[in-house]
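Encoded as structure tokens, here's the structure I'll be asking about.
Entry: subunit A
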Amino acid sequence: MTNTPPPPPAPTGDILLDVRDLGIGFVDASGTETIARPVDGVSFSLRRGETLALVGESGCGKTLTSLALLRLVPAPGVIDPASRVTLNGRDILTLDTESLRALRGKRIAMVFQDPMSSLNPVFTAGAQIIEAIRAHERVSSSAARSRALALLHEVGIPEPEARIDQYPHEMSGGMRQRVMIAMALAPEPDILIADEPTTALDVTVQAQILEVLDRLQSIHGLAILLITHDLGIVAGRADRVAVMYAGKIVEEAQTEALFAQPSHPYTQGLLASIPRLTGPRSQLRPIGGTVPEPTRWPTGCRFHPRCPQVMDRCRSDPPELLQIGRDHRMRCWLAEGS
Partner candidate 1 sequence: MNRVAEILRHVRRSPEGRLGLIILTAIILAGAAGPLFLPDPLAQPDILGGANLAPGTGHWLGTDQLSRDVLARVVSGARISLTVAFIAVALSITLGAAVGLVAGYVGGWVDVILMRVVDGALAIPRLFLLLLIVAVWEALPLAAFIVLLGTTGWFGTSRLVRGEVLRLKTEPYIQAAEALGARRHRVLFHHLLPNTAGPVLVAATLGVGNVILLEAGLSFLGVGIRPPTPSWGGMILEAQEVLFVAPWSSVFPGLAIVLTVLAVNLVGDAVREAVDPQHA
Partner candidate 2 sequence: MLPWIAGRTAQAVATFVVATILIFMLMRLAPGDPLARLMGDRPMTREEVATLRRLYGLDQPMIAQFGRFTYGVVRGDLGTSIEYRLPVTRLIRERLPASLLLGGTVLVLNFTLGVWLGALQAVRLGKRFDRWLSTISLAGFALPSFWLGLILAWLIGVKWRLLPALGMMDPLLPQDAGALTRALDIARHLVLPAVTLSVVSIAATIRYQRTAMIDALAAPFIRTARAKGLSERRVVWRHAWRNALFPVMTLFGLWLPIVVTGSVFVEQVFSWPGLGSLAANAISGRDYPVIMGTSLLAAALVIAGGWLTDLVYAVLDPRVRHG
């Protein structure tokens, strides 16, 4: 089902979303002092119709980054005033409340990890989809309802006429995630943020949901920002990959290039920990240790305590994101030697 990945777009294709130096701080109870920086100087851009995967372990700041694009960062998180998030040249971070509301869902939509708790338990699936349509368009409820039915059909829900009036708890996990996708696509957004869309689901259902996403992307020309900890679902699906660690992007490349030549020790570690159906079992090597707490990022390179190739300068000097190939950058002192 993933045998025909879309061709990579030209690097000069029109940029839809541009994120520059995004920083998020956690403030203390009084709201004045920043006690942690879970996202620190993240920059990337998303072109029309492409898929960018943002990859990293939990706690690396990838979900916070995606929430910042809709200004949904929960307390105590605060987006740095110097950050820039522009959509079609318009700065999202300075929008007034009404323009922000009009943008959410309509330009950038979002699918969340846990489809059970992310759908409102007291409203039917249909009511929640119709609500998403009517938040952005003046349409009659019957017109919105028939569009909701079409969407449910499109995301592969059998018997949409019966399902539309069901409550989330009457559906299976995969079914709920399909409803979430239908709801996100209802206002016909340009960008879809999918935050771990399959993590809470069974393996077989995962594949089905990913297939739905792929199909809808090609039909609607969506740009997708795929947030995941699983490099396995990135291959053959994403055009480009940005690997995040401890609040920073540590490596960024075209998907093929990244898989062919993973350069950052962290990316190498992530790749080595993917279980493969082929090849010797001994290849499976998880990275030792865990992501540190944002309140105490290590000095120097933040990966150095877990890095198998650590050098002296890694402990004191933070590396910059350096070009190591065509469209390939990484944040590692090894880049200087190569």
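We adopt the following convention: contacts are C-beta pairs under 8 Å (C-beta built on N, C-alpha and C of every residue); 3 or more make two chains touch, one makes a residue touch a chain; residues count from 1.
These made the cut because all candidates are chains of the complex that A comes from, given by their letters.
Everything quoted here is computed from the prediction, not taken from an experiment.
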Which candidate among 1 or 2 is in contact with subunit A in the complex shown?
2
Can you tell me which positions in subunit A touch candidate 2 when the two form their complex?
67, 70, 72, 74, 97, 101-106, 109-110, 112, 114, 117-123, 131-132, 135-136, 167, 169-170, 180, 183-184, 187
